[in-house]
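Written out below as C-alpha cells is the structure these notes cover.
Up next is chain A:
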Amino acid sequence: MAGDQAIARKIELIAVSKEFKPRKSVPATLALDDVSFSVGDGEFVCLLGPSGCGKSTVLNVVAGFERPNTGEVLLDRIPVSRPGPDRGVVFQEAMLFPWLNVFDNITFGPRMHGTRAVDYVPAAERLVQRVGLSGFERHRPYELSGGMKQRAALARAWIGSPKVLLMDEPFAALDAQTRLMMQEQLVQLWEQSKITVMFVTHDVDEAILLADRILVMTSRPGRIKADITVELERPRRYERMISSTQASELKRHVFQLVREETLKTMEVTAP
Partner candidate 1 sequence: MKRFEARDRVAAIFAAAILFAAGSIAWAENPPEVVRVSWFGAAGPWILGKAQGTLEQRLGTKVRWDQISSGGAVLTALAANEVDISLLGSPPTTAGIARGLPIEVISFEGVIASSERLIARPEIKSMKDLEGKRIAYPPGSSSHYGLNAALKSYNVDASKVKLLGLAPADMVAAWKRGDIDAGFVWSPFTYQMETDKGHELLTMKDLQPYGYFVWNNYVVRKEFADKYPTTVVAFLKAYQDMVKAYRADPPGVSRIIATYLNQDLKAVQDTLAGRDYYTLQEQLTPDWMGSPETKANAKMAKGFADTAEFLSTNGDVKRADIPKSFATVINPTFAMRAVQ
Partner candidate 2 sequence: MSNTRKLLISAVAVGLVILLWFVTGHYQLMSRLLLPPLGEIAATAEELWTDGYVHVPLWQHIAMSLGRALAAFAAAIVSGVPIGLLMGMFPGVNAALDPFVQFLRPLPKLALIPLIIVWFGIGELSKFLLIYLATVLTIIVAAAAAVMNVKQGRIRAAEALGVSKYQLFRYVIFPSALPELFIGVRMAIGIGWTTLIAAEMIASSSGLGWMVINASSYLRTDVVMIGILLLGLTGYALDLALVAVQRVAVPWMGKD
C-alpha cells in the first residue's frame, strides 16, 4: 500500500470486522469484512463508497462509538476503546447544542474538562476567526445557516487539539455552492495545520479535491477495494481542478470503481 512506510502511522486498522445484529429475529449483517489500512501523520484520507458500504462504520470504529468484533484499531499505536477529544468528530448534522450560543458550543469540551477560561478563551476566539464566524459568537445554533453550523461544529471539535479529525459526510446536507465553499475552507485550514484527517464521503469530486489518498470501499460487506494516491498539486482549488486533464482522468477512474460497487448494491449487472 502506498504512503505508509516512511510516515508515522497515525491511525491503523488491522483486520477489522464488524457485525450488526439489531434484534434477535433479524439475521446479523456483516458491515466490515477484514478491513486493514493505515493513515499517516498529517495525511488527508477520504473513505469513498456507495451508501451502506460501511464507510461510516469505519469512522465510528476509529471514533470509538463502535467496537470491532475482530481486529484492532490503533491511534499512535495505542488501541482505541472509547470516544474522546483526541479524535475530534464532525457529523453530517452539526449536532450543536441549541441551548448554548456558538461560543459556548465551541468551548464546551474545555469547560467540561475544567480548563480555566484564561486558557481556552483566546484559543476559542482564534478558532472563531479562522472558521469565519467572527461576530456570530453570541448567536444560537438555530440562528445560523447550514454552512455556519458546520463551521462551528468544526471549531468545537478542533479546540481540544485533537490528534486526528474524523468527518462523516459533513457537507452532504449543504447546497452545492455552500458545499464547495466549505470544502475549500477545510482544505485551507488543513493546509495550515496539517492535522491528520479521515473524511467519509460518497462524492467523488469532493474526495479528489480534498484528499491525499482515497480509499474506495466495496459494497456491503465493506472491504478496501482500492487505495489511490491523489497526485494532484496542492494547493487544490476548484477552478484549477475543472480545467485539469489529470484530475479528469483520476475522476473517471475513481468514479468507475465506485460505480461498480454501486451497481452491486442495486443488484444490476454492468452492461
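FYI, contacts are C-beta pairs under 8 Å (C-beta built on N, C-alpha and C of every residue); 3 or more make two chains touch, one makes a residue touch a chain; residues count from 1.
The candidate set was assembled so that all candidates are chains of the complex that A comes from, given by their letters.
Just so you know, these numbers come straight off a predicted model, no measurement behind them.
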item: Candidate from 1 or 2 that touches chain A, complex-wide; value: 2
item: Chain A - residues contacting candidate 2, complex; value: 63-65, 82-85, 87-89, 91, 93, 95, 97-99, 108-109, 112-113, 140-142, 153, 156-157, 160
